[in-house]
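Note that this complex is displayed minus one protein chain, with the remaining chains in position.
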Amino acid sequence: MTNLAKAKSYKSDIKPIWCPGCGDFAVLSALTKAFAFLDLAKQDLAVISGIGCSSRLPAYFSSYGFHGIHGRALPIASGLKLARPELTVIASGGDGDGFSIGGNHFIHACRRNLDMTYIVMDNEVYGMTKGQASPTTQPDWASSKLTPHGTGVRPFQPAAIALASGASFIARAFSGDPNGMTKLIIAAIQHPGFSFIQVLSPCPTFRPEQKLWKHQVEAFPHEPTDDPVKAATRLYTDDGMSSGLIFQSNYPTWNKPEVAQTSVKQFEEEFVV
Amino acid sequence: MTNLAKAKSYKSDIKPIWCPGCGDFAVLSALTKAFAFLDLAKQDLAVISGIGCSSRLPAYFSSYGFHGIHGRALPIASGLKLARPELTVIASGGDGDGFSIGGNHFIHACRRNLDMTYIVMDNEVYGMTKGQASPTTQPDWASSKLTPHGTGVRPFQPAAIALASGASFIARAFSGDPNGMTKLIIAAIQHPGFSFIQVLSPCPTFRPEQKLWKHQVEAFPHEPTDDPVKAATRLYTDDGMSSGLIFQSNYPTWNKPEVAQTSVKQFEEEFVV
Amino acid sequence: MSTQNCTHSIAITGSGGSGAITVGNMLLQQAAKNSLYGFMRRSVGPQIRGGESAALLRLSDQPVFCPDDRFDLLIAFDWRNADRFALEIPLDSQSLIITDPASGEIPEVIQQSGAKIIEVPLKKMASAVSGGRINMVAVGLLTALLKMPAEVATDIISSTLVKKGEEAIKSSLDCFETGFNYELPGKLPCPQLMAAEPGIRWNISGNEAAGLGALQGGVRFVAAYPITPATEVLEWLSPRIEKIGGTLLQAEDELASINMAIGASFGGTVSMTSTSGPGLSLMSEGIGLAVASEIPLIVVNVTRGGPSTGIPTKSEQSDLNIALNGLHGDAPHLVLAPQNITDCIDTTRWAVQLAEALQTPAIVLTDQFQGQSRCITPVPESPDLAMARKVAQPEKDKVFERYAITESGISPMAIPGTADCSYTADGLEHKPSGQPSSIATDHHDQLDKRQRKLDLFEFGEKWADIHGDGQLAIITWGSSTAAVLEAAQRLKFTGQTVKVISIRLLAPAQVDSLEKELIGVNRLLVVEQSHSRQFYHYLRAHYTLPDKVNVFAEPGPLAITPGTITHAVQLLKGELS
Partner (left out) sequence: MSTQNCTHSIAITGSGGSGAITVGNMLLQQAAKNSLYGFMRRSVGPQIRGGESAALLRLSDQPVFCPDDRFDLLIAFDWRNADRFALEIPLDSQSLIITDPASGEIPEVIQQSGAKIIEVPLKKMASAVSGGRINMVAVGLLTALLKMPAEVATDIISSTLVKKGEEAIKSSLDCFETGFNYELPGKLPCPQLMAAEPGIRWNISGNEAAGLGALQGGVRFVAAYPITPATEVLEWLSPRIEKIGGTLLQAEDELASINMAIGASFGGTVSMTSTSGPGLSLMSEGIGLAVASEIPLIVVNVTRGGPSTGIPTKSEQSDLNIALNGLHGDAPHLVLAPQNITDCIDTTRWAVQLAEALQTPAIVLTDQFQGQSRCITPVPESPDLAMARKVAQPEKDKVFERYAITESGISPMAIPGTADCSYTADGLEHKPSGQPSSIATDHHDQLDKRQRKLDLFEFGEKWADIHGDGQLAIITWGSSTAAVLEAAQRLKFTGQTVKVISIRLLAPAQVDSLEKELIGVNRLLVVEQSHSRQFYHYLRAHYTLPDKVNVFAEPGPLAITPGTITHAVQLLKGELS
């Protein structure tokens, strides 16, 4: 089996509902390539998401998946990983799902550092509900009726928040650079701990101007660092349009404590007066 | 009226339920002093909170107040401020309320930059529910039955998160230094935009070791900055035990757009075919 | 409505970009201009863009608020994913299908209907015009088929396309003409619609109507989070509320939006939020806080198919349970339901007034079927005046007690800025002053008071709409009402009388009023759009019903139509005789 054929074997036969040109197609395909490269067994792989265009992702794989509720991809994925540490767990979704309604789980998942990968397809818009501003939308974007003068609010900085929250692997990918993205996904899955990848994934339908991203995104001019101060400095001076691995560190991951095992019967004895 | 008598006039006659020695007493009194200094009219002042020991605060003032639900102090305060911009709005609560269940509102309130003040009484524990770990608890604190081996998770960094979220005023106060705290509160209320003060406020009941804080807390060795890179650098190298104003910047606050006014009748006309 | 409706039901389908919806909208406008009425639903596939969509239109000489049981005409621009529509467009041997042979074979599910097929070379006709589009050809065809004047149609085309420029208008008009002049080998299986009384008509959707009712009621603060099918309520409100001094804010989530509305209302500003099932679930805790702290606000819930994420684009009446009983603790509040698109104005306005008067949250239960459909209606009656919030002022020698025990159950509510009335609102149980208390007597006093204010309030006649009379009554609520009323009208036409009771005020239950209406009724048919018979169980829980009760409960996503109800009634009558 060539690698490409193998990658394809991770796809289900459900046709994506995505619009032509949607950046999410590239994410789907990069993930299958990464799975193929890592030679993951389908049945030991689970892709979890919330709700949104991007969150439709799981059904397009032939692995296990969970298309959950809006904003809760990370708790569902965390529960699964805690219960079944041997599985490869990928959480996924959109910028609205992950940073707006799901923002709290994002910061706490970064802290908790379970060994899983979180991929946010960031199109700076709510695609599924037909084009409202998301936390990453520029303040002057006025094309949504809900924010006719723009949001007036400075955008959410996913990588900087992840860093401040204590994430141990922070990267930015671009769906216009599928090979780069595949490499980052491989590294993320291999990283022991919580790996966060913000994927710049254009929404040609509600943000046609994002077609220009292919001229704007450039590789991060730095090597990845494990120094949060350095990473912060870079992130606070970055325009949010550079891709690559930003930060990687060997923070301890959350682990089940090692304790001597007993039985429920033993606990019953404790009630005897 | 002496300043102290005036400060006292902001207190209600309800006796706090707090334990003797609780750090929150000092916060209550520093707030009244700040109100007196700023000569705020009681009726134009509203103190909003969530649920927790610290969140009992509002009823202890003679101003308006709202003791809401767990984690939602900021949305309630934001709604009030949006509807009644002329009021002075103080949101308040604990580290559990603000950083655990309320974490999402915290990061979005920082971004939104409404002109209000948020005071978190951080005792690194859930006091009200009798002593569980909070996001700011050290990973090796093992005195809660819910985390008998400690949380194993690196603590939430309130100031760093606030900075990454785009807060425009970030300070850390200590309830063992009531004068310093009063000054910071005055500056926070005066600051046009969202002002965040993390108050190190010991819980002698569930964290008796915090009695040592008075020997540990020191003034920040730097002048406040308006440069996020500088602030980040300092925060990532700080031990979380220094007090003072860390960051202040003149980010734009969320404002009602100026638009020509009309009447509901006009909107009805739009439906005419 | 005393005579049988004369209506035409027309479905226009096509895959994304084919402009089927535009055709529907233009016909709807023509109806209005030609002194007719109309109703239009949209049905879309799961694709965000480029998927199939259908305009499901019904034109009539009387106001209509629901689809018919069948379609007279289907005009299909292509047959892609037609199976996804088939159930929504019932055709029979009387129906016509207009299709272009160039779009391939007609799918089996459609052919089965036995409808008469008329082949029209739509593509060819359109491509004969430079920049021509088949949907404009269709407008022409349909205008002619419906015997509506060409001038009205061309005016509408020109004004609709004004932003697209001269050239687009020109080619559209040319297409229109081609269609209009095409000799169709067939005609509609029903008489021509005769213009009804002339006069100004509105073209409005239920979501817009709910927005308008809210503003009429006095709403000046909205915080909300987008969700299908409620987003249009917000989209309508957002650019408008700021023009009357109000604010709409897109919040980070529903927890934020409900609590922001609470904060704003605490501040004295009439407040609302709007959402659908999943969002309503997230708001439960906040709504409970509003009950306990006695903060007025309204939640417009545009119900979609459930449970969970369910079917976001389709309708159902299955959020009744959560609206009535979804709060923890004993938490009396208001639940209201508009009965059709225009009633979304009145019921929402009334909900605001009640919430304000009673200092408690009101949930307005509308749904996708009402919310996202449009209708042509006469100009609605002028609204009542907005009921102003009773705001407390300090009284001499009296300490202000926010939660004072009063006879009416309504306590004085002061708003920030009022001197000598300051208080702390609380969701913890409290004394009359607001101070937290866990003492039994305080708890009982406040529970009694919060219940009493709802029990004693005079809600007047609007609690339900009652139509007709008879020993057989149909009881229903919300958007099912339109089909029930039309069924009753049809039955009347065949000499059978039924009484229709449609409840607008679902909570608090108006026990005496309903039981009075049930005097003389010996058979009851309950009609609702849910699987688990939520309305029926609600009725049983609160009212004494006649001995014989039948239930017509169908979940979404298909609309309830008049014929299914007349059929259910016939069955009952058969059983009776």
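Some points to look at:
Letters A, B and C name the chains as they come in the text, with residue numbers starting at 1 for each one.
Note that in this section a residue touches a chain if its C-beta (ideal position, glycine included) is under 8 Å from a C-beta of that chain, and two chains touch if they have at least 3 such contacts.
No experiment lies behind these values; they were computed from the predicted model shown.
The hidden chain, counted over the whole complex, makes contact with A, B, C.
The residue touching the chain not shown here, chosen from C:35, C:284, C:406 or C:496, is C:284. Of the listed residues C:242, C:319 or C:517, the one in contact with the hidden chain in the full complex is C:319. The chain omitted from view is touched by exactly one of B:129, B:143 or B:225, namely B:129. Contact between chain B and the absent chain runs through residues 17-20, 51, 53, 69-71, 100-101, 103, 126-130, 132-133, 135, 145-148, 151, 205.
Take chain A: the residues that touch the chain left off the picture are 12, 14, 41-48, 56, 58-59, 61-69, 71-72, 74-84, 86-87, 104-105, 108, 256-257, 259-264, 266-268, 271-273. Where chain C meets the omitted chain, the residues involved are 45-46, 84, 87-88, 255, 277-278, 280-282, 284-285, 288-289, 291-293, 303, 305-314, 316, 318-319, 321-322, 324-332, 426-429, 436, 438-441, 443-444, 447-448, 451, 530-532, 534, 537-538, 540-542, 555-558.
As a working rule, only the chains that are shown with their structure count from here on.
Averaged C-alpha coordinates give centres for chain A and chain C that are 37 Å from one another.
Per-chain Cα centroids separate chain A from chain B by 31 Å. If you average the CA atoms of chain B and of chain C, the two centres end up 42 Å from each other. For chain B, residues that reach two or more other chains under the stated contact definition are 104, 108, 257. Annotation for chain C: residues 252-253 touch two or more other chains.
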